[in-house]
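Below is one structure, written out as structure tokens, with a few remarks after it.
Note that one protein chain is taken out, while the other chains of the complex remain in position.
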Amino acid sequence: MGLLKYTIYRLLQAIPVLIGISIITFVLANLAPGDPVRLMLQGQQVDEELVRAIEQRYGLDQPLHVRYWNYMTGLVQGDLGYSIHRDRPVSDLMVERAGPTLLLVVSAYVFAIVTAIPLGIIAAKRRNKPTDHVSRIVALVGVSTPSFWIGIMLIIIFAVQLGWLPSAGLVYPWQPPEAAGYDNHLQLWAATIEHLLLPMIALGTLQMATLMRVERTQMIDSLQQEYVKLARAYGVPERTILRKHAFRSAQLPIITIIGLNLSTALGGAVLIETVFAINGMGRLFIEAIQQLDYQLIMGITMVLGAIFVIGVVITDISYAYIDPRVTYGERE
Amino acid sequence: MATTESQLEEQEPGAPEATTDDEDVEARVGWRYTLAKVKRDATARIGFYIVAIVLVIAAFAAVDSNLSRLTFGALSDYRAAQALPFFEHPTALPESGEAQRNVPPAFVDGGTLSHPLGTDPQGRDYFTRIVYGSQVSVSVGLVATAIGLIGGTIVGAISGYYGGWVDDVLMRAVETLYAIPPLVLIIVFIVFVSDGSPDIRYAVIGVGITFIPVFARIIRSRVLSVREMDYIEAARAAGVKDRNIIRRHVIPNSFAPVLVYATLQIGVTILIVAGLSFLGYGAQPPTPDWGEMLRIAHGRYMHSNIWLSIWPGLAILVTIMGFNLFGDGLQDALDPRIKN
Partner (left out) sequence: MSSEPLLRVENLKTQFFTESGTVRAVDGISFDVHEGEIVGLVGESGAGKSVASMSLLRLVDDPGEIVGGEISYRGETIFGLEEGPDGELREREEMLSESEMRERIRGREIAVIFQDPMETLNPVFTVGGQLREFIELNRDLPSDEAKAQAIDMLREVGIPDPKERYEEYPHQFSGGMRQRVLIAMALACEPNLIIADEPTTALDVTVEGQILDLVDDLQDRYDTSFIWVTHDMGVVAEICDRVNVMYLGEIVEQAPVDELFYETNHPYTNALLDSMPRPDRTVEELDPIEGVMPEAINPPSGCRFHPRCPDAREVCTRVHPEPLEVDRADGYPHRAACVKHDVFDVGYDESVPLEAGDEAETGVGETGTEANVDSDSPLEEDQASTDGGESER
């Protein structure tokens, strides 16, 4: 199989998972005792006529399987449903709110990767030396600390006490500078980074710690391989061994883990967006939950699941690209 | 995904070559050996002590609050008279008049020794609340992990042992659960199942269910390798029932790696439940829960009283670190291949 075929094959494989996600969210949403409209109108005077009317309008009076079928056919056409509460199509809201979340998650990953990989390599190289111990402690604390608490601490230190960085909100580099109140793109970008720095660290620390541990273990393993001994025996400088011979094969598990951790990172984004008041999908999700806006909740869950699935497919493909032993399709 | 799975698979020593008769003995010898190694490992020991201390505190807190001073009543009254904060009821609000709200910790100007960590915005002793918070975190961590472990063992064992379409269906289901961010899935579960009034019990069940896939995967991969072993073949040939084979041979042989994983998972559980409480979907006030305390602190007191944010986070950090250290130590003991 070629790379393109493999990609299509993997995407097709993801379809059952996406269907599964839709079933889970649909079932959960419809398991809710009491009907969604009444839940939504909680606390308000319930006019039976109105409830009936709303139900009819959104097809809620139909039997469950019909509703699921309607929902599915909508999904296939890119229709994620309609938020009654906000009186807007869910897909519109997704388009609006996905940007900040992706910006946050991607930058957190960049932060995690650029810190974790060098640190993991150094730790492996200086195994059981002070550098290694320090990096292991950092990793341990990193995996043991709640991301939202790191966020709170960062706000207290850098925003409240030192006043260096903003404590809330995000500036988006894709908006026109004037609209956000900046003179030019440079200022806009500077403001973006300024706003992004703290949430990025808060969300990225767990990923960094995880990746650092894996990188260290993998590099230690890799450095003991026969092919590293061979390279040494042929006079390859230690630096080249570290950067090339041992490095490449050690990255394979890292790629897999980056993909799998995407779901943790997206979950973490819910918390971090709450702490830093960022208007992304995570905060939208919490709002939808509070308003019991079940179409929106289902839509967000679907989109988050889809992002994860796509992320895994992408990492799988890059894995296949790096590891020649993967014969596109059936792994050894 | 294959890689993580195989890593987990490799993280335990070659399965003991147990025969039908003496596998129990072997398993026990294996445990003793493991424990001896854990004892020698400094980090594992530190982890063990942290876990032990937190467990003791939690157990004590549980006794004190749940048996409502039946056993410790006399003692606590005595202590209370001594103005020790330890036995103040963590949720009881001080009577008005004597309430000192937002008192800073003892080592800061304006602090007082009778409230070593200060008081919260409602005048309750913060140290007491932190101590009692351990009860919520630890019990939640243990129970939720146990749910995941038991559920995962059943799903994984069935899936791995029978293979075929059973395996396919179960594994697709597991993969699906995997795809939704755990926090999001749990919140959806809590809100819809609890009919809009969240409670820590729903959080525990939700977290437990979410972890079923993780355990199912490990158990399944272990089962797949154990299934092929000669003595299982022999047992099957001898007409032992499937259910008995799974129970008596497959599961005991898969247990070591799963237990290590469970230890590490307790930390993750505590982390997630803290997150849930922080968002308002875990423990509800006035329950003393670390995540819930952080929620209150984050709301209005990040500027005026930073200590409210510091203590609960530190408590979470230390507790989870204890479980992680202990789990790492267990893992190293069981996997001599990579010695740190």
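Note that the chains are named A and B in the order they appear, and that numbering of residues resets to 1 at the start of each chain.
The rule is simple: contacts are C-beta pairs under 8 Å (C-beta built on N, C-alpha and C of every residue); 3 or more make two chains touch, one makes a residue touch a chain.
Source: prediction; values computed, not measured.
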Touched by the hidden chain, restricted to displayed chains: A
Contact with the hidden chain (one of A:Arg52, A:Arg88, A:His185 or A:Lys229): A:Lys229
Contact residue for the chain not shown (choose from A:Arg10, A:Arg213, A:His245 or A:Arg283): A:His245
Interface with the unshown chain - residue positions in subunit A: 225-227, 229-237, 245, 248-249, 252, 322-325
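By definition in this document, only the chains that are shown with their structure count from here on.
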Of subunit A, residues touching subunit B in the complex: 16-17, 20-21, 23-25, 28-29, 31-34, 39, 42, 128, 136, 140-141, 143-149, 152-153, 155-156, 160-161, 217, 220-221, 252-253, 256-257, 260, 263-264, 266-268, 270-271, 274-275, 285-286, 289, 292, 294, 297, 300-301, 304-305, 308-309, 312, 319, 331
Subunit A-facing residues of subunit B, complex: 1-4, 7, 172-173, 175-185, 187-189, 191-193, 195-196, 267, 271, 274-275, 278-279, 281, 291, 294, 297-298, 302-303, 306, 309-310, 312-313, 316-317, 320-321, 324-325, 328, 338, 340
